[in-house]
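Note that this complex is displayed minus one protein chain, with the remaining chains in position.
Here is subunit A:
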């Protein structure tokens, strides 16, 4: 007779947990990065990511990335991708370039759910991958809780 109540008590901690929501994690970011690079090695350098280290409002965070490249037919940046560790999804944006771009520059406004590390990866026409990372502190998170 007491069994259902005991079972309920045992289950109580799990009932109190918030519903499982998708969360990016360093592992999820690594998986998204692997999808972008196809498993190739990523070397830090050549990429410069510019983002404020202290973000007051995570709803709109200006971010710019510039890659040091001559942007010639033989040597140019073909894509830039941005990843994050702690938003609901690890991927932020992927941009594609050609020698006609003239410069490998990307500027946009992103959302940040919490303080975290961001990673910018550039894919070059010669098949190499370069990256830059930035640690940001977010005081007001992008609205995920309504």
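Things to note:
One rule holds for everything that comes next: a residue touches a chain if its C-beta (ideal position, glycine included) is under 8 Å from a C-beta of that chain, and two chains touch if they have at least 3 such contacts; residues count from 1.
We adopt the following convention: contacts and distances are computed from a predicted model.
One chain of the assembly is not displayed; among "Amino acid/amide ABC transporter ATP-binding protein 1, HAAT family", "Thiosulfate oxidation carrier complex protein SoxZ", "Ion-translocating oxidoreductase complex subunit C" or "Multisubunit potassium/proton antiporter PhaG subunit", its UniProt protein name is "Thiosulfate oxidation carrier complex protein SoxZ". The omitted chain makes contact with subunit A at the following residues, 21-22, 59-61, 64, 84, 87-89, 91-103, 105-112, 142-146.
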